[in-house]
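Missing here is one protein chain; the remaining ones are kept as they sit in the complex.
Just so it is clear, A, B and C label the chains in written order, and each chain counts residues from 1 on its own.
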Amino acid sequence: MGNGQREDIQHAFGRVREGSLAIAAPLSGEDCCAQSMPDTSPVKWHLAHTTWFFETFVLEPHEAGFAPFHPAFRVLFNSYYNGIGAKHPRPQRGLLTRPSLHEVLDYRADVDRRVVQLAARSTDPAIVALIELGLQHEQQHQELMLTDLKHLLAQNPMFPAYSAQDMEQDMAQDLHQDLRKDPDAALAPGAPAWIEFDGGLAEIGFNGRGFCFDHELPRHSTYIAPFELASRLVTNGEYRAFIDAGGYRDPALWLAEGWDRVATGELLHPLYWLVDEAGNWSEFTLHGVQALNPDLPVTHLSLFEADAYARWCGVRLPTESEWEFAARQAALAEGALHPAAANGDGLQQMFGACWQWTSSSYAPYPGYAPAPGVIGEYNGKFMVNQYVLRGSSCATPDGHARASYRNFFPAGARWQFSGIRLAR
Amino acid sequence: MGNGQREDIQHAFGRVREGSLAIAAPLSGEDCCAQSMPDTSPVKWHLAHTTWFFETFVLEPHEAGFAPFHPAFRVLFNSYYNGIGAKHPRPQRGLLTRPSLHEVLDYRADVDRRVVQLAARSTDPAIVALIELGLQHEQQHQELMLTDLKHLLAQNPMFPAYSAQDMEQDMAQDLHQDLRKDPDAALAPGAPAWIEFDGGLAEIGFNGRGFCFDHELPRHSTYIAPFELASRLVTNGEYRAFIDAGGYRDPALWLAEGWDRVATGELLHPLYWLVDEAGNWSEFTLHGVQALNPDLPVTHLSLFEADAYARWCGVRLPTESEWEFAARQAALAEGALHPAAANGDGLQQMFGACWQWTSSSYAPYPGYAPAPGVIGEYNGKFMVNQYVLRGSSCATPDGHARASYRNFFPAGARWQFSGIRLAR
Amino acid sequence: MGNGQREDIQHAFGRVREGSLAIAAPLSGEDCCAQSMPDTSPVKWHLAHTTWFFETFVLEPHEAGFAPFHPAFRVLFNSYYNGIGAKHPRPQRGLLTRPSLHEVLDYRADVDRRVVQLAARSTDPAIVALIELGLQHEQQHQELMLTDLKHLLAQNPMFPAYSAQDMEQDMAQDLHQDLRKDPDAALAPGAPAWIEFDGGLAEIGFNGRGFCFDHELPRHSTYIAPFELASRLVTNGEYRAFIDAGGYRDPALWLAEGWDRVATGELLHPLYWLVDEAGNWSEFTLHGVQALNPDLPVTHLSLFEADAYARWCGVRLPTESEWEFAARQAALAEGALHPAAANGDGLQQMFGACWQWTSSSYAPYPGYAPAPGVIGEYNGKFMVNQYVLRGSSCATPDGHARASYRNFFPAGARWQFSGIRLAR
Partner (left out) sequence: MGNGQREDIQHAFGRVREGSLAIAAPLSGEDCCAQSMPDTSPVKWHLAHTTWFFETFVLEPHEAGFAPFHPAFRVLFNSYYNGIGAKHPRPQRGLLTRPSLHEVLDYRADVDRRVVQLAARSTDPAIVALIELGLQHEQQHQELMLTDLKHLLAQNPMFPAYSAQDMEQDMAQDLHQDLRKDPDAALAPGAPAWIEFDGGLAEIGFNGRGFCFDHELPRHSTYIAPFELASRLVTNGEYRAFIDAGGYRDPALWLAEGWDRVATGELLHPLYWLVDEAGNWSEFTLHGVQALNPDLPVTHLSLFEADAYARWCGVRLPTESEWEFAARQAALAEGALHPAAANGDGLQQMFGACWQWTSSSYAPYPGYAPAPGVIGEYNGKFMVNQYVLRGSSCATPDGHARASYRNFFPAGARWQFSGIRLAR
C-alpha cells in the first residue's frame, strides 16, 4: 500500500468520524437516548454501533493484543450480525440509559485512536478496505441519525426543531456545507419535462473506480425498453392537488395493501404534513414546523403513496434499471436538512433532494455473491419484501452517492426522505 | 360468434361448475362452513363466491330483467372488488352459518340455469369472454377449496382425511382422473440432473391461443444469462437431510425475515410434517396422516425455506423468466390430492406436482395495463410484497396450467402445494 | 338411597338432557359448529362437553368395565380441567367440523344410556350427587348455548332469527313453557319505586334444601347497612335517555377502564342495539331484529355501562350481599328468549328477566373450600378479575335459579342477558 492511499484513508477517517459528532453536537443526552419506534435507533446507539463496527471488524482481527473497550458492548451495539453472536433486542435500544452519551463519546475516542494507530503502521490492503467499508457504513448511519431524530422530534407535541440558526453554526463545516442555505430560495418549478431514453441491452451495476457495496455487483446485461423520465421530482403543490382531488379516497388508485393502510387511517397524507382546522397545511422539518412550500419536492412518502400518485397521473414509477440507465450523467448535490426545489434544465434532482421509489423489489443481481464471512450479512439477507430507492437525499453525506447505489426499505416506510420520480 | 365456440363454452361451463360440486361432495355442511385462518376461506364461501362472480359480471350487465338471487349476497360473497362496493370482512367468512350449504347449492343452480340460458341466446363475444374468465376464476378457487380444506382439517387433532377410497369414487371423473392412482408407486428418484439453457434475449409472456390472465401480458423481451435447472423437484428425503444437518439452526442460510420466523418457532419444518417422540416423521395429507415418503416432492414450504434450502445446496431458486424459458416444452400432468414422485428423464414435474417458488417478486410486465373496469381489480392491485410461483400443483384442475401462468403468494405462505426447483 | 330419590334423579336426567337437544333442534350442523369469539363456544361443543362431564366424572370412576366412547374426546371436550389433562385450545373450538353434529348426538345417546343404567343399579349417594352436579352444569351450558348462539347470529349481516314461531313449536315444552308468550304484551312500567331494607348483621349464603354450588357456601355473617333497591330493572327507554343525554361522552360518569373502552369505540350502546341513519333504534334478538321497545329491560350491558348509568342517576349498583338479602322472598320466573317487561307491584324481575350486575368482585366466602379433586376446579380458580351477577335471566332454565346463586363474568362481558338493578 502506497503512502498516498494510506494518507487518503486517514484523512477520510477523521472527516467522516467527525461528521457523526457534528450531527450529535446540538443534541442533549436525552435527545440522543430515546427511540421512537422499532425501525429507528437512538443517536447514541448510532454513535456506538458505528464505533463497534470498527472495533469488531478492524481492530479485533488486526490489532495486536486486542482487548475490547467494554465486553458488554459486543452485544449491546451489534445490530444484526448473527455471526458475531447475541444482540440486544432492537425495540429496546432506547432503554439503554447506560452507557451514557459521555461514555459512548469516550468509546469513540478510544477506538478512533487505535484505528488511526493501526492504519498508520499497517501495509495490509485488507485493513484499508475494511476501514473504507466502515466509513461508508458510518455515512449510511449519519443519514439515519437525522431521519431517526426527525421521527423522534415529530412525536413531541411541541414539535421542537433540531436546527435553528445558532445550532447550525456549531456544526462541522465539512459535513453539510450549505446548511444555512435557504431551501425556499429556488424559483417555482414549471411543469416537468419528459426526458426520453432509448434503452436497449444495457449494462447495469457498478463500473467505476473506488468503493461500492457488494449488491451493486456484478455488472450485468439487462434489456430496457424505451422509456421517459420526468425531469424533476413531484412537488408538494402537485401532491396536494392529488389529495384535494380525493386521491386518498379512491381505491382504484391503490395497491390492495396500500388501500388497507388508507382504510385504517395509517396513510392520510405525507408523514410529517400537518393541517389545521382552517385547512392550512404545514410540514414538520428539522428546522421545525414550516408552512407547506408548494415548490419543494414532496417527501416522506411510502411506496404505496408514490405508486398511487403515479397511477393518478396515468404514468408509473421507474424500474431501478431505468433509473440507473438515466442517471449516469446526472449531477450530484450537496446535503441539507430539507430537500430544495428544482432549479434548472434537463434531468434534475436525481441526487441530493429525495430518494426515489422504484417499482423494483430488492433482489440480487444475476451472479451476486455476498462477501465471505460475517461482513456478508451486510446486504444479501435483506433481499425480500423490500423495494429499491435510487438517488440520494438532502440528508445523504457528501460523497456517498453514485448512480449504481441501491437503497432499500419496506414499501410502507416513510421516515426516510423519500419522494417521487415519474416514468412512462 | 360461431355455434361451435358457443357449444365449447357451454360444455366447459357445465364441466367446471360440476367440478366444484365434486370437490364438495364428500363434505358435510360443517366441513364447508368453517374457516381456519384469515388467508383461507370456507368451501361454502368458495362455492358461493364463484357463483357471485357469474351473477355480478355476466348476468347483472347482460341478462334482461336481471334481479339478484338474494340482495345480501352482493356483499356477503364479494371477495375484494372495491368497485362493486362493501365486502363482508374476510376473517369472518367462517361465521356465515346462514345461508346454509343447501341454500348456496340452490344459488349455484339458479345462476347456472340463467348463465346457460344467456349463453344459448347471446351472440356477444364479450359474454363468452366473461364466462371464460369466470371459469378460469372458478378453477383457481377449486385449487383453493382443496388447500383451504386441508388447512382446516389439519387443525383438528384427530387429523381426519378428506378422501378415503370410497369418497373418491363419488368425485367427478373429469376433475381429477387419477385420484385413485397410488402416489407412492413411483420408483425412487435418483440424483437430479442439471439441464442447461442458453438464455439470451428472450420473449416472455403469453403467446398462445385461448385464454390468459392480463398479467401474462404483454409479451416482452428480457435478457436471460445462461442457466441450469434441476431436472426434478427436491424430495422429502433431501429436505429431511437439510433438517438433520441443522438447516433450521444456522442463520447464515436464511433471509433475515425468514430467520426471524425460525426464531419465533413459526418455521420448524414443512407445514404439515409431524414428528413423534421417537423421531419418526409423517405428513398430513388429504388422505390423512401418512409415513413420510422420502421420494415424494417436499411441499407446503415458504419461500424462506425454499431459499434457505437452495443456499444450503450452494445454488439458488430460478427467476420466473428462467422458469418460463425452460418450461415451454414441458409436459402437463393431471391432478391428484398429493404430489407424485418424479418418474422419467429430462425436465420433469414442471407441472402437476408442486408450484415452484421463484426469486421474482410479483410485478407488472413492461407495458402492463389491467383490464378496464372492476374486472381490472383481478391481479394488478396485488403487485407488491408477493412472490411468483410457477408451474402447477397436483391440486390444479386439469386444463388450467400453462408455461406463462403466474401464481403469486406472500413469501411466508405455506398452505399451497409449494415446492422447490433448484437453479444455478 | 331410597327409590324415590333415585326416580327423581332419573326423571331430572331425562328432562335436562332433552332440554339441550330442544335448544339445538331448530339449528343446522353449520349453526352448531361455528364459534364467533374465544369467549363463546359452538352449540355442538356444548352438547359434547356436557356429555363429556357425565362420561368423565360419573361413568369413568363408577361404571364397571368403563371404556371411553372415543379416546380423543377426552381432550377435545375438556373445557378447563387441568386435573384431567390436555385441552383443545378454546379459540379453536369452531374448527372441529369432525366429529359431526350427528356423531355428537350419538355420543350423547350412548352416554345417556349408560348413565341411566348406572343410576338404575347403583345405591351410591356419591353417584347421585355427581349426576345432580352434571345436570346443574348442563343447565348452565343451556343458557350459554342460547347466548353464544345469539352472539354468532349477530355477526351475520343478515341478522337471522333463531326462533320464529314454527321453530318454537318444536321445542320441548318443559324447557321454556312460555316461549310463545309475547314479551311486549306487558303494560308500560311506571317509575320504579325504592324498596327499603333494614340490613344489619345478616346471614349470607345457601341455607336451603337441595343442590347448591360450592361457592354459595359457607353461610356466614355479614354486616349490611340499611339500603334501598329499585323495584324493577332499568328499561330500554330509560337507558336511551342516558345515551341521548350524552352518557357515553362524559368521562366523569365512567370507571377509567370503561372510559378507555368508550374511547376506542368498543362501547357505544348496548351490545345488540342498532341505529339506522334516521336515528331509529332497533335491537337484535333471538327472534330477529325488532324495534326497540322502551318498556323492556335494557340488557347486554357491561358492568362499566351499568355502573355509569347508576352514577348518572346519582345512585349505585347493589352489592351481592344486599341483593341476596333482598331476594329471599322474590318470585321466580319462567324462561323465554328475551326478557319481558315488569308487571306488578313490589320487588319485581329479581329472576327471569336479566342477570343483575353487582359491585362485588367474585371472591370466596370466608372459610370457602373448593370440592376435593378435579371437581374442585369448578368455581374457585376463577375468583379474580370477575364480578358477580345475581338473579337469573330469561334464558336460565326453569328450576335453576335461587337467591344464593352467584353468576360471574369479567366486567366487560356483554353477551349474557345482563341488566341493571339500581341501589342506594
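Quick note on the criterion: a contact is a pair of C-beta atoms (placed from the backbone, for glycine too) under 8 Å apart; a residue touches a chain by one contact, two chains touch by 3 or more.
Keep in mind it's a predicted model, so treat the numbers as computed, not measured.
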item: Displayed chains contacting the withheld chain; value: A, C
item: Touch criterion as defined above, residue of A:I9, A:A24 or A:L76 at the omitted chain; value: A:L76
item: From A:Q5, A:N156, A:N207 or A:N280, residue that would touch the chain that is not displayed; value: A:N156
item: Hidden partner chain, touching residue among C:Q5, C:N82 or C:N280; value: C:N82
item: Chain A residues that touch the omitted chain in the full complex; value: 28-34, 36, 44, 72, 75-76, 88, 92, 94-98, 100-101, 152-153, 155-158, 160
item: For chain C, the residues touching the chain missing from this view; value: 80, 82-83, 201, 220-223, 225, 251-252, 254-259, 303-304, 307, 359-361, 363-364, 366-367, 377, 381-385, 387, 411
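Here, only the chains that are shown with their structure count from here on.
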item: Category of the chain touch graph - line, ring, star, complete, other; value: line
item: Chain ID, smallest distance between chain and overall C-alpha centroids; value: B
item: For chain A paired with chain B, centre-to-centre distance based on mean C-alpha positions, whole Å; value: 39
item: Chain B and chain C: spacing of chain centres that average the CA atoms, whole Å; value: 46
item: Touching two or more other chains - residues of chain B; value: none
